[in-house]
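With one protein chain removed, the remaining protein chains of the complex are shown where they sit.
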Amino acid sequence: MQKPVFTPEELNAYIAEVYPEIIDQLPQYNVRTIEAGRVVVESKTDHRHIRAGGTVSGPTLFAIADMGGYCCALSVLGREALTVTTNLNINFMRKAEPGLLVADSRILKMGKRLMVFDCTITKDGKTDIIAHATGTYAIPPK
Amino acid sequence: MQKPVFTPEELNAYIAEVYPEIIDQLPQYNVRTIEAGRVVVESKTDHRHIRAGGTVSGPTLFAIADMGGYCCALSVLGREALTVTTNLNINFMRKAEPGLLVADSRILKMGKRLMVFDCTITKDGKTDIIAHATGTYAIPPK
Amino acid sequence: MQKPVFTPEELNAYIAEVYPEIIDQLPQYNVRTIEAGRVVVESKTDHRHIRAGGTVSGPTLFAIADMGGYCCALSVLGREALTVTTNLNINFMRKAEPGLLVADSRILKMGKRLMVFDCTITKDGKTDIIAHATGTYAIPPK
Partner (left out) sequence: MQKPVFTPEELNAYIAEVYPEIIDQLPQYNVRTIEAGRVVVESKTDHRHIRAGGTVSGPTLFAIADMGGYCCALSVLGREALTVTTNLNINFMRKAEPGLLVADSRILKMGKRLMVFDCTITKDGKTDIIAHATGTYAIPPK
């Protein structure tokens, strides 16, 4: 897997530039680390991100997983904001109270046309998995 | 498939009561019709729901599909707010400008412990599919 | 959706030519009908296709759904044997004794690079859904 083309600071800045609307959904997300083929994103969640029962909602967890995949793709492709999700499959495994969530995403395949990744979401500092996703991004033709 | 236990008005009122936070994500969603085993939900989308490139974002489409499944489950189970998504698989097929989206959801299986549904999202009045999802809700034990 | 390029007889003959190994898995499959964007495949299942408990196995149902998607792709693309599945998500909903299974597959999107389909499997003559799948085929570049 090739060396990442962004540092976390650069990737945060790039996303803020091309996808400012993410702030409405994940107001406090942050790219924490980038390695070859792996990106860790964190996102604070609060009362706006809960569902019936008071736990973090499915759409919020989806948004975090999808952001994890987007960051994986951009870490290889660079300034390719228009790479888009074509498929995402997510399993919700444990309820979580709002707080800091950590999404650890891995590139499973980086092809010419498709990138496949998975993403494991936990509460910060815990090992129990809250949600696990697998997804595909389509890479725009040159 | 049994007769729905809610009218659209009743289901809108019930969701507003038990899941008011949905308004943050889908401010203008509305249950349009409920039949046995089928619920049509609509949601207006605007500049807050877009991703890089100006089209409706994946998390927004996920939220609409998930709401479609939730409404299917509630249409059979009644006031069971704590039925939760365990799995959702979504394919994003066409980009869509913001506007009124329509999610047509069907119950594929209503079991004692799990409900399986699919959901087809189109722009209002069009037939091209923007996104298609399949998902599972876990039904709380009595 | 464009007119199919194969009749059922032609498609059965083409698959027997390019993918003879399918016979090991689904010895008695048959393309029943082809319409624009829709293919119905049937497959007899017997004692070789069961799992613990005596019902039709997951791999057998997967093979039938995957064949449904392959036939959808070929019905549009013609002699493109090398179009391959990139993703398949399947929900198993009801147990089924061996017998004639019918897979009704629809093209949800026919793009330049990807085709997305879904497939509903029932026992012949019944309406209860045994399994439902959604999948993606990658179309080889010209």
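Details
Each chain gets a letter, A, B and C, in the order it is written, and its residues are counted from 1.
Throughout what follows, a residue touches a chain if its C-beta (ideal position, glycine included) is under 8 Å from a C-beta of that chain, and two chains touch if they have at least 3 such contacts.
Note that the coordinates shown come from a computational prediction; the quantities given were computed from them, not determined experimentally.
Listed by label, the shown chains that the missing chain touches in the whole complex are A, B, C. Checked against the full complex, the one of C:His49, C:Arg106 or C:Lys123 touching the unshown chain is C:His49. Contact with the chain not shown here comes from a single listed residue; of C:Ala63, C:Val76, C:Ile107 or C:Ile129, that residue is C:Ala63. Along subunit A, the points of touch with the absent chain fall at residues 89, 91, 93-94, 108-109, 111, 116, 118, 129, 132, 134, 136. With the whole complex as reference, residues 86-87, 89, 113-114, 136, 138 of subunit B touch the missing chain. With the whole complex as reference, residues 18-19, 21-22, 24-25, 47-53, 57-59, 62-63, 66, 81-82, 84-92, 95 of subunit C touch the missing chain.
Criterion: only the chains that are shown with their structure count from here on.
In terms of Cα centroid distance from the overall Cα mean, chain B ranks first. Interface note: subunit B and subunit C, two copies of one sequence, contact each other through mostly matching residue numbers (shared numbers exceed half of all numbers used). A straight line joining the Cα centres of subunit A and subunit B is 23 Å long. Subunit A and subunit C have Cα centroids lying 33 Å from one another. Centre-to-centre spacing of subunit B and subunit C amounts to 28 Å, using the average Cα coordinate of each chain. Contact with two or more other chains is made by residues 86-87, 89 of subunit A.
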